[in-house]
Structure formats: C-alpha cells, structure tokens
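The complex appears here minus one protein chain, its other protein chains still in place.
Chain naming follows the written order as A and B, and within any one chain the residues start at number 1.
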Amino acid sequence: MSQIQLKEISKVYADGYEAVKKVSMDIADGEFMILVGPSGCGKSTLLRMIVGLEDITSGDLMIDGKRVNELAPRERNLSMVFQNYALYPHLSVYENIAFPLRLNKGGISDEEVKKRVGDAAEMLELNDHLERKPANLSGGQRQRVAMGRAIVRDADAFLFDEPLSNLDAKLRGQMRTEIARMQRRLGVTTVYVTHDQTEAMTLGDRVTVLKKGVVQQIASPRELYEQPVNLFVAGFIGSPPMNFLPARVEDRSLRLPFCEVPFGEEFADKVKGKDLVIVGLRPEFVKDAEIQDPVPGAVEFEADVDVTEWLGNELYAYIPFESDEAVRAKLDELDRDLDGEGMRTQMVVNLEARSRVREGERARFFFDPKLMHVFDPENGDNLTRNEEEAKRIAAESEEDRKRALERAKRKEAEAPA
Amino acid sequence: MDATPKQKWSLFAVSIPVMLWTLIPLFWIFSLAVKPSSIQADGKYVPREITWDNFRLILTGGASDLFLPALRNSIIVCLLATLISVVLAMFCAYAIARLDFPGKKMILLVALGVSFFPVISLVTPLFDLWRNIGLFDTIPGLVIPYLSLTLPLSIWVLSAFFQQIPWEMEQAAQVDGATSWQAFRKVIVPLAAPGVFTTAIITFFTAWNDFVFAISLTSDNARTVPAALAFFTGASQFEQPTGAISAAAVIVTIPVVILVLIFQKRIVAGLTSGAVKG
Partner (left out) sequence: MSTATAPAETKTPSKDKALLSNRAKAERRLGWKLAGPAFIVMVAVTAWPILQAIWLSFFRYRLTDPDAREFVFLGNYSVIFTDPVFYQALRNTLLITVVTVAVELVLGFAIAMLMHRVVLPRRTLRTIVLIPYSIITVVSAFAWLYSFRTDTGYVNHWLNTITFGAWDSAFDWFGSWAPAMSVIMVSEIWKTTPFMSLLLLAGLAQIDGAMEEAAKVDGATFWQRLFKVILPNMKAAIMVAVLFRTLDAFRIFDNVFIMTRGANDTETLSTLAYKQTIDRVEIGMGSALSVVLFLMVFAIALIFIKGFNVDLAGSRK
C-alpha cells in the first residue's frame, strides 16, 4: 500500500507527438483514482508510464516519496490488469494466477502459493476453473483470472487499463461492483483507466478528467457533476449529457432560446463585457410543469417537443432550437473533443415517467436557475462554479472514503481468519 | 455459412477426384517398388505380385552402399542446415518482431530477395571455389549453400509467428515482476516453441528437397538422397534401376508424409502465415 505522486509528467513520442502534458496529481494511500477521457486523451499512456511500460519524457513519478522514473516495471511492485487481460495461453488458470509468485525463486513455498492462489480464487469465485486453460473461459472468467493475477501478490497498487471494455453490458455492471468491493476490502491504492463515465462515476473516489493530454479537473464524482470547472468536463460527465444553449446577455437577464432568466448583481460582474455566453442545463433539472408545481424562483417556458422516448422509469423529451452562429463553432469543437458525431441543436430533458408530454405537442416546463451553469464561450470556463461548495463536497467525499476504508478494514479484522 | 446436405455431398463428390489426382502418382511409386522385376514392365497400375526384393537391394543388397550413405548424408546435412538456420533466424525474428531498430524491414526484404535467387546461379561460382578450397563433395560444402535456401525461409516464417505473439504478454510478465530473462523463458519460449518447431519442419523439407546443389557440389562422399536417386544404376548393368529407385523413393517419402499427417495444420499455418495481409 502506498501513495503515488505525479509531478509535471510529460510524454513526448519520438515523432514529436505530445501525448501527456505536465500532469500532476497526488493519489492517496488506498484511494481509488480514475483516469477518464475520450480516446486519445493520454489516459492509457499515463497509466503505462506509472507502471513503467512507457518511458517518462519529463517530470517525476514518486511512489511513497521515492522517485521511480528509472525503475523497470518489475522493480515497481505494481500489478496491472490489461485491457485484453494478457493471460498466458499456455498456462492453466491456477498457474496464471500463481505466475507472479513463481517468479520469486525460492521466496515462496508451494504451500504458500497454493494458499494465496486459493484465497484469490475464492474471492473471485474461480475455484471450479483452476485447471482450465484461458482459451476455454468466458470473457468474464478471463477478466477475473486477470484480476486474480493482480491481487495474488502484495502489490503496492493496482492498475487497471479499461478492464471492462471487452465485456457485454450486463457483465460489465457485475464486474464493476466486484472491482469496487475488492478494492474496498483490500484497501489498495488503485489507478483505473476508462472511457466509460459510468465506471468513472461509480468506482472512483476521485476522477481525473483528461483532454488531449492535459488534466481538466481532478475531483470527486459529485464535484465533477455539480461543480465542473469548464465546458469539457460538464459535457463529458453525465448521461444524457448536459444541454448547452446559447444565451444573449441582456441587462439583468440572459436570453435563452426558450425563455429569459433574470440574474442578480453578483452574477452581472462575471458576464460584464460579454454579450453571449453558453448556458449548461442538465436534462434532469428540467421538469414538466403539468405534473409538478414550480419551485420558488423557477423559470417557466413553453416549447415544442419533437421526439419522446419513454423508458419505463423516465421519459426523455427532445426539443429542437435554433443555435446561435456565434457559439456554434465553440459547441462543434466541444462535440469533436467529446468524440461526438455532429450534435443536433436540440435540448434533451429527462422527465418523470408519468409525464404526459407527447411528441409533436407543445408543453410547459420549468427549471431552477440556481442549478444552471454559465460558461465563457471563449475559453470554456465555468463562470458559475462555486469554490466554497466545491471544497465542501471534496471534504465530504474524502470523509466518506476514509469511513468506507475503515469499515472494510474492521470487517476484515472481524472475519474469521 | 451452413451447407445443405446436398451441397455437402456434392463437395464430397468433387473432392474425390482431387484426392485421386494427388494420390495416383504416389501409389504408383509404391506399386513399382513392390513389383517383382519380372512384371515390372507389364504396365499394370496395381501389382499382381508383391516382393520386398527392391527394398532388400537398397538396404542390404548391392545398392545399399549407394543408398545408405546418401540417406545418412541427407539427414546430417539437412539437420545441420535446419539447426543453424533456425537458431540464427530465432534471434533475428525475435529482434524483428520485438525490437525497434532501423533496417528491420530491409532484413526482411533481403531475405525475400534471397529466397527468389535462382539456385543454379550460385552453383557455378561455388563449384569453382569449393574445388579450389577443398570443400567440394564435403558435408560443410553442402550445408553452407543450403543456408541460402533455408535461412531466408526461416526468418520469414519465424518472424511471422513471433509477430503473432501478443506484445502485452511480455509486458504483463514484466509488471508481474519477471526479469527480462524470466519473461523470455516462462512466457515467450512456451508461446514461441510451436512456431519454432513448425519453422524447423518447413526448413527441413526445403533442404531435404534440394537437388541442384546436391548433384553439382558432390560426387561420392557427400551425395544426398535426391542426387543419389538420379545416379542410381540397376542391380546389373543391363537391368533398369526402376525398382530400386522406387523403393528408395518410398523410404524417403514415408517419414515426410507422416510429418505432414501429424502437423498438417501447423505446416499450413507456417507456409501461409502473413502471405495475405491480415
């Protein structure tokens, strides 16, 4: 168990391509850190630099305060689960899991190997498959063998490189909770790379959002969701994604495609000198005014619904709007950064399932403007981010994490040996 | 695509002539080998009588001092050429598949170019040189030119095999705490062994098949089986060596056919690996 520090780590390939740009972060002992971002953001490169499979061009990588830039992978005592699992096809499941132990010549007795592989197999429910070859296993079983190989030795940290991306949706959900449980139970520092924001939000104590090799924000999932620092993070986190609407700045109010939102003195300073901003509104913040009474201070509006999707537990309604030429370029760029396929200018709202909103009809909605984010169209900065609130969320999350670790440790201690 | 029973049987029907076409000359050689010399010229495809005289002739009889040394030479020369090629090619292919260094593409292209070389073009200068330096009609005098056949082939086939070994595996071993040597021995060798073995078989076949070098660069001492067959004479001056040659042909063909029977899948994979862009 250990802490990992990255100090201004950069990666420049031989052809001059800069995959990772001055990334710094502190990963606390026992923390579950997620690296997330669209493809090509440098998250896998970063992970491979931590484990030592990729040279670090500049910067310092510290494990427990010791600089390890020059150490070979095997000297770093980290274990890794690869995207394709990298199971050894010529070895049985048992020998695959035992592989790291066997390398330690004479260090570990056969009984010890047997016990530790047995424990790992027990934890991952692989007992029935120990004699089989990886080729005869299902995707989920292979995944568990790869995890078994990672946990069988006392590694200082676990590294995961998109471990669930080759599984189908149902299995992915199961394995996700499995990984979360295992990490809490073992309390091992974990770095986990994914492009899937559900994994990022559910697994991580903290999440690092990367874009083109640059860190955008390192924060707890809740902070990312509630207080994103910029347009990119806001657009990346959340499903369906946040709606971005152009808004004209008028005297004491913002003019959105459907409505006008008044603002106070304090906010006026932030948008001073701008005549156009981008407003971010999460689909779930818009409510159906027919079935719910507007909260005090809510903004009401009417709009034509183009398409609806009823999912049983909720209802998505799509409302087209005219985009403003002045912000279109910025929004198109954002869409490309997020691996999008050409955004339609429409707003998605996530309503309750009992809503009577129908396709092709006009409907009434409302939303609480306090939940709305306003972004600078030039640099994408979030003008409405509340630093104090962000700090409070961070402290709360850290508290939660420590409690969860302690609970896991207590449980471990109570469990019969 | 699932074939209907009708398709299945019509394909089966078509495969029969294909198999016959392949097997008829083979059975013929066997048939000639077991025909007694009295009915050798009867023109019957299936022998009426069977005798082992021809085998006796080449294994223990008058032709044995021609055939047995040739067999021994063939085995020694081909094993040596295969061993040297595969060992050299192993390091070379490992470097090509695993390491990044300038010129690796060039090595592959040179290997391909060398395998296109008309063998006879090498014979003339070697014939002259070997006579001058005393390598003519010796084992090394054959092994060295055989390398020009076997080495490029080994390099191509092996690097194709090695490139199929997933890179991640070696990295996973490193992360698991293996030294480079341990990663090589515990992960790469077991994964590479089938490829190396297959390459060795294909390489051996190629050397075993050579005729041009064998008849040009040897006379008596180092003559290999294909060359010896061409220079076989009958039991007496007036007798055709047909039976003896056929018997010898059967003997050198059987082990090869057995190898093909056992390793058919691997040999096919080796011969065609990467022949098409994957």
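Just so we're on the same page, a residue touches a chain if its C-beta (ideal position, glycine included) is under 8 Å from a C-beta of that chain, and two chains touch if they have at least 3 such contacts.
Fair warning: this is a prediction, and the values are worked out from it, not measured in the lab.
Engineer: Hey, which of B:Leu32, B:Leu135, B:Ile188 or B:Ala222 is the one touching the hidden chain?
Structural biologist: B:Leu32
Engineer: Can you tell me which of B:Leu80, B:Leu191 or B:Leu229 touches the chain that was removed from the display?
Structural biologist: The single option touching the absent chain is B:Leu229.
Engineer: With the missing chain put back, one of B:Val34, B:Leu126, B:Leu191 or B:Ala222 would touch it. Which one?
Structural biologist: Of all options in B:Val34, B:Leu126, B:Leu191 or B:Ala222, contact with the hidden chain holds for B:Leu126.
Engineer: Identify the residues of chain B touching the omitted chain, counting contacts across the whole complex.
Structural biologist: Touching the chain left out of view, chain B contributes residues 1, 3, 7-9, 11-12, 14-15, 18-19, 21-23, 25-26, 28-29, 32, 40-41, 43-45, 84, 88-89, 91-92, 94-96, 99-105, 107-129, 131, 144-145, 147-148, 151-153, 155-157, 159-160, 205, 208-209, 211-212, 215-216, 225-226, 229-230, 240, 242, 245-246, 249, 252-253, 256-257, 259-261, 264-265, 267-268, 271-278.
Simple rule for what comes next: only the chains that are shown with their structure count from here on.
Engineer: Provide the residue numbers of chain B that touch chain A in the complex, in ascending order.
Structural biologist: By the definition above, chain B touches chain A via 166, 168-169, 171-179, 182, 186-187, 190-191.
Engineer: Give every residue of chain A touching chain B within the complex, in rising order.
Structural biologist: Those in contact with chain B are residues 51-53, 72-74, 77-80, 82, 84, 86, 88-91, 99-100, 102-104, 149, 153, 159.
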